[in-house]
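This structure is in structure tokens; I'll ask about it shortly.
Yeah, one chain of the complex is gone here, protein chain that is, but the others are all in their spots.
Here is chain A:
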Amino acid sequence: MSTAEPPAAEHGAGEPAISVRELRQSYGDFEAVRGISFDVRPGELFALLGTNGAGKTTTVETLEGFRRPSAGSVRVLGADPYGQPPGLRDRVDAVLQHSGLFPELTTAETIDLSRDLAADPMDRADVLELTGLTDKAGVQVRQLSGGQKRRLDLGLAVLSRPEVLFLDEPTTGMDPEARRATWTLIGDLVRQGTAVLLTTHHLEEAEHLADRLAIMHHGEFRAEGALRDVVVEWGDRIAFRMPADVRFEDLPELPGATPAAEVRGGDAWVRYTVRGDDADGRAHRAMEPLLDWARERGTSLGRLELRSASLEDVFLSVAEGASGIAAAPSGTD
């Protein structure tokens, strides 16, 4: 509400379904979200990764209309979502971080209630089938397992066929099989044109589902983009134990790589971060002169390792607050 509201009718095809600009959220002195921006288009899944307390849920709750931005703006289908305005109510749905179900109702009663409240809902049998809860239809919700409740949450959120779907850690408590089935379901929704904002702790989930993702830490995006770009920008890693007779200044220059010293298990280590556009060949091009240098010096590189970047590496280094990662999204080198 801080800025003039554009008429919702201006929101047309091709526009982002979710738009966040310089969003900030503060609780008293604590700034939970510090100026993030992103868009999610119809038929796209954007994943927000991050540690607990990174500001993911606060961001999602702002988009769900439970919080007014402290600064910046958010738009859902072109409208300000604060207070769940009537124009958005039947077009947006959500799986919250925790289930909010009546324990005294049965699974079928719960689905029927949501169906009767929604415009053009899916059939009860379809929802039961989709969530794998057909044989639990007559069971009270209080008797469902955590994973089953989570599947019911998802069933309730999708039965209204929303255009925008917020999923806050939707697969928490699910067994691997249910998680796979849920991924398939979410993937189908995205293919059908739903814009999905997903938060998750499961990197595999993000790798599996996300068209684009952002890694959040202390309220900021520390890495953002398509999965491959995030990983490629982060770079490959060459590491070895610092040979006893070598000083840091003696280390060779490797193409596209920057060296850094670190301590692992009480030992001094060297770590080269290899970046560059040639994601396929860059590790090899950097490793070759390193081995040449070692041979010429007659030095052995103890416990030499080469790791291609993975989402897990990026995530962990963000979570640990490792230096250098903050520069990654800007695409230096």
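In the analysis below, contacts are C-beta pairs under 8 Å (C-beta built on N, C-alpha and C of every residue); 3 or more make two chains touch, one makes a residue touch a chain; residues count from 1.
Here, contacts and distances are computed from a predicted model.
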Checklist entry - The chain that is not shown, which UniProt protein name from "Xanthine dehydrogenase family protein subunit M", "Transketolase domain protein", "ABC transporter permease" or "Aliphatic amidase expression-regulating protein" does it carry? => result "ABC transporter permease"
Next on the checklist: Touching the hidden chain in the complete assembly: which of A:20, A:47, A:108 or A:157 does that?
Outcome noted: A:157
Item to check | Sole residue of A:166, A:221, A:234 or A:315 that reaches the chain not shown, by the stated touch rule | outcome: A:166
Next on the checklist: For the chain left out of this view, which of A:20, A:36 or A:77 touches it?
Outcome noted: A:77
Checklist entry - Which residue from A:96, A:111, A:178 or A:232 sits in contact with the chain not drawn here? => result A:96
Checklist outcome for this item: It is residues of chain A that touch the chain not shown, namely 8-9, 11-13, 15, 17, 27, 42, 61, 64-67, 77-79, 84-94, 96, 98-105, 109, 113-114, 116-120, 153, 156-157, 160-163, 166, 192-195
